[in-house]
Structure formats: C-alpha cells, structure tokens
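Only one protein chain is missing; all other protein chains are in place.
We call the chains A and B, going by the order they appear; numbering starts again at 1 in every chain.
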Amino acid sequence: MSTSVTGIPQGTRAQLGVKTLRTDRWWLQPLVTFLALLAFVIYATWRAFENEYYFSEPLISPLYSPCLSTSCPEGATLFGWTPFGDWYLGGLAISPALFILIFPLGFRMTCYYYRKAYYRAFWQSPPACAVAEPHRKYTGETRFPLIIQNSHRYFFYMGLIFNVILTYDAIIAFRNAQGEWGHVSIGTLILVANATFLWLYSLSCHSCRNTFGGRLKHFSQHPVRYWMWSKISILNHSHMRYAWISLIIVAGTDFYVREVAAGAIPNLYLF
Amino acid sequence: MSYMAKFRLWRGDNGSGELTDYDVEVNEGEVVLDVLHRIQATQANDLAIRWNCKAGKCGSCSAEVNGRPRLMCLTRMNTFEEDEVVTVTPLRTFPVIRDLVTDVSFNYEKAREVPAFSPPEGLEPGDYRMQQVDVQRSQEFRKCIECFLCQNTCHAIRDHEENEKAFAGPRVLMRVAELDMHPLDTKDRREIAQDELGLGYCNITKCCTEVCPEHIQITDNALIPMKERVVDKKYDPITWLGSKIRTRSSSK
Partner (left out) sequence: MPTPERFSYDVVVIGAGGAGLRAAIAVREAGKSVAVLSKSLFGKAHTVMAEGGIAASMANVNPNDGWKVHFCDTMRGGKFLNHYRMAELHAQEAPQRVWELESWGALFDRTKDGKISQRNFGGHEYPRLAHVGDRTGLEMIRTLQQRVVALQQQDKAEFGDYEARIKVFAECSASDIFMSGDGDSRTVSGVLAYWRPSGQFITFDTSAVVIATGGIGKSFKVTSNSWEYTGDGHALAMLAGGSLVNMEFVQFHPTGMVWPPSVKGILVTESVRGDGGVLTNSEGRRFMFDYIPEVFKDKYATTEEEADRWYTDPDNNKRPPELLPRDEVARAINAEVKAGRGSPHGGVFLDVSKRLPADVIKAKLPSMWHQFKELADVDITLEPMEVGPTCHYVMGGVEVDPDTEAVAGVNGVFCAGEAAGGLHGSNRLGGNSLSDLLVFGKRAGDAAADFVEGRTPGAAPEAEIDAAVERWLAPFDVPAGENPYTIQHDLQQVMNDLVGIIRTESEMEEALRQIDALKERARHIKVEGGREYNPGWHMAIDLQKQLIVSECIARSALTRQESRGGHTRDDFPGMDPEWRKVNLICRLDGDSVKVTRQALPLMHEELASLFDTGELSKYMTREELTALGREVAQA
C-alpha cells in the first residue's frame, strides 16, 4: 500500500529519548550469559595452553582429544596416530589442544543458539528485546566476517567426527588403569555423560535438522527422513539447554581429568 | 474488585508528543485495551487507538506496554501491581500518525516484494492434492495475524532506520519460508530472500519469536530453516553440486 499524500500524515517515529521503557530486569539474562560464557572462555583458554594434566589412563580430557602431537602420551593418541609431530613457538611446545579446538569452537561459535547468546550478551545487538543497541551501524550477517556463520553445517559435520572420537574415549574408559575391561569409575560416568550431551547438542542442531529433512519440500515422499526430522525437531526445541549442559560438562570433564591427572584426587572406581 | 490505576499514555503526532498521565478505574478481568477505551470514552474522546476484534485475532492493537511490544487486548491488567504505573507508547519502529497509532505501510510495501505463490502450470482448481504433513509447516506461519510486533521489535530496523530499504523484516521473511515450504509452489525464492529481502541482516537474536502473540516459532521454524536453505543454494558447494546432479538425473 503506498502512502498517499493526504491519506497518512507524514510523521516520524515517536521520540521517547530513552533506550527502553522496560521496567523488568531485562539486563539480567544477558549479564548471566555474559559471565557464564566469559568464565568458560577463560577456563578453556588457560587449559588449552596448559599442555599438561590432560590424560590419566584411561581418561582423556575432551579438550585434548584426539591428541595428535608426538608429545601426546601413548594412551592419549588415537591408535598412536600423530600427524602433527611437535610444533614449537619461541621454544615452547604448542599444546596439542590448539590443533583441534578450532573445530568444536567453530561449531559452537557458528551455532544458531550461541550466536543469539553472544550477539546479545557480548555485542549487545540487541541486549534484550525492545532495548536499543549502542551501535550506530548494523549489517548483521550480510558481509565478512559474519557471513562466515553460513559455514555452520561444515562445523556440524566435523563435530560429528569429534563426537565419534569422544564416544570412543568414553568406551575405553570402561577399563581400569591397568587396561582391563569391565570397570566403571566416576571418570567413566563423566565421560559417558560428556559424550551423550555432545551428541544431543549436535543432533539438536539447526543445520542437522535441515540436512536430515528440513530442506525437503515433500515430507510425504520421504517417510524415513520425515521421521528423522520429526525427532530432530523435538531435540531442537531444547537446543539451548543442550548447548549449556554440554558446555558445562565439557569443562567439568576436563577439570575432573585434570585433577585426577595432577594427582589431586583419585579416580574412584565403582567396580 | 475495581481500583484506580495510573496510566501514562504517549499523546501527540508527527513525532512530537509527550507522556500524559491518567487516573482511571480498572475492573476485574480487564485488559489494557479496556482501560484505554474507558479513558477514551470518559476523559479523552479523541485518543487515537487502533483496534478491531479485541480477541487477539486481528492484530490491530499493537503497542508497547511498559516498554514491551504487546497486543493491548491480550495484556491482562492482573499482570500489573495495582500501584504500578502502566505506560503505553506507540510502536517505536513506525512513524506516528497520532497518539498510539502508527503508520505501518512499510510492512505492506515489503510484503509486495515477495513473489506470489506459483502453482504448477496446468493444475486446475479442484485437482490440488497435498498431504497434511506437507502443509503443516507452512500452516504454522499462516497463523500470523500481521500485528507487526516482530517487525517492530527487530533491532535491525528498530535501531537502524537506515536498514529499512535493505531488510524486509521477520514477518516478510517468514512469508518467504512459507512459500518455500509450500508443497505445490514452483518458484525458488532463496536468492531473493538473501539478496533483496535482507535475510542476512537477521542475527537470530529471536526477539521476533519472543513477542509473537500467536507463539509462532519464527526464528527456529522459519528464519533459520530459510537461512539453511539459502546456504544450500548459495554457500554450500556440496549441496549445490548434489542438487545439480539430481536435477539432471530426474530430468531424464
């Protein structure tokens, strides 16, 4: 409908002069998100560079798995596969975590949920609904660098490979320190929980939903993919929840392995 | 059961205006729109309000109540404390006509830029066959009552008037998703969505979904799937190749 000269008086927007008229605690959620993500980033950065205490037979930290450097302990490598050798920077060995973390990090950075979370909490774009953002210009994800967010599905594919590896890590954790099968420790349970929630987080992903069925026009002609899409859609409702739970468990798992590896606590065996 | 409430309404036109205070009676079970009607009938005959059905079905009475974009007919008074000041202002993203009424023609102009439904050539009315599972995704989007609260709340235009040319807003992009998922539509709107309607401006911060009075999952079910479909077409070499091969083999 075009604006008629006489039909609609030409006006401007209501000038209220304040950022928002919201009276509720709209700042609480972005603040909590900000603090929680920041805490994880600081912890993960420290741990990734620490290059120590990430393996204690049979437990390996998810931040260091797969361990692909020559310096990795024998049991921490994937069948002894060390394609990277050892890299040094200024005389210091580069932590093996740094070769691999780009993938889970990239998966989470480009994740549709985390994007919402950090655009709001860190970039304040917007801090909350109907609260003005501080920036003068906004181009969203239309251009570099944010157009790279469109690569999310590739990180999702890579993430699946990591999930397989971390599941393998959880399976081999059903051994004792002597390598005998059929034992379960607190560490086993933690690694299993870690793998489980990583799977839930990956499978509830929006790109996954598109890949397995979402992109179809006719569900009726693809009953199996429709079935998968329906199940993924149910998971997708809780994508945010899985994003947080898996993030916390990853950090927790690493911390547990670290404490065990550092000898601060024993890895208690249930049987 | 009734009490006197304090209301603060934005009154004015053409952008110049101010908040004006009213003391007004509120009765049990009332919504904000009822109270505004009482102010209109008894204290300010010329108070401009846009409304129609008063049942949450037409999407006319959109405004901002205590800073939150809402339908006034669905904002029950018992959600406020009795001594709370209720501030009602016009939608912030659209030019004010007068008082609480804004000029929403932006949304209609943008809607016109979405190429219409294109059924297959030669399919006669009456011969359409569609399965329920194939229509249900688009049906969710067709629940939209065009209250334009999502359009109003999306920061891409709310905070950046200059983006109005490049960005069509969630309601319009959801319409694109609706047609893209329509089982009998034959047109590909993915490039239009990205290049002309500005899907890339959406940073999925989900305020459209948060304010939708119909509880449509705009972000998760329309905008993100649409972004993924755009990736299929424009940014994913593998899917792109796959679709080329499939088109060739199915055209044999």
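Here is the rule we go by: a contact is a pair of C-beta atoms (placed from the backbone, for glycine too) under 8 Å apart; a residue touches a chain by one contact, two chains touch by 3 or more.
All values derive from a computational prediction rather than experimental measurement.
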item	value
Visible chains that the absent chain touches, using the contact criterion stated earlier	A, B
Chain not shown: contacting residue from B:V101, B:V176 or B:V231	B:V101
Hidden partner interface residues of subunit A, rising order	1-2, 4-9
Contacts of subunit B with the absent chain, listed as residue ranges	13, 27-31, 34, 40-42, 44-60, 73-74, 76, 78, 97-99, 101, 103-105, 108, 111-112, 115-117, 119, 123-126, 128-132, 135, 138-139, 142-146, 179, 182, 185, 215
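Heads up, the rule we're going with is that only the chains that are shown with their structure count from here on.
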item	value
Whole-Å separation of chain centres (CA-atom averages), subunit A against subunit B	31
For the subunit A and subunit B complex, residues of the former touching the latter	1-3, 8-16, 20-24, 112, 115-116, 119-120, 125-126, 129-130, 132-133, 135, 137-143, 146-147, 150-153, 206-207, 209-210, 214-215, 217-220, 226, 236-237
Residue ranges of subunit B touching subunit A (in the complex, touch as defined)	10, 12-17, 64, 66-69, 84, 87, 89-90, 92-98, 102-103, 105, 108-109, 131, 133-134, 153, 155-156, 158-161, 163, 166-167, 180-181, 183, 198, 200-207, 210-211, 220, 224-225, 227-232, 234-236, 239
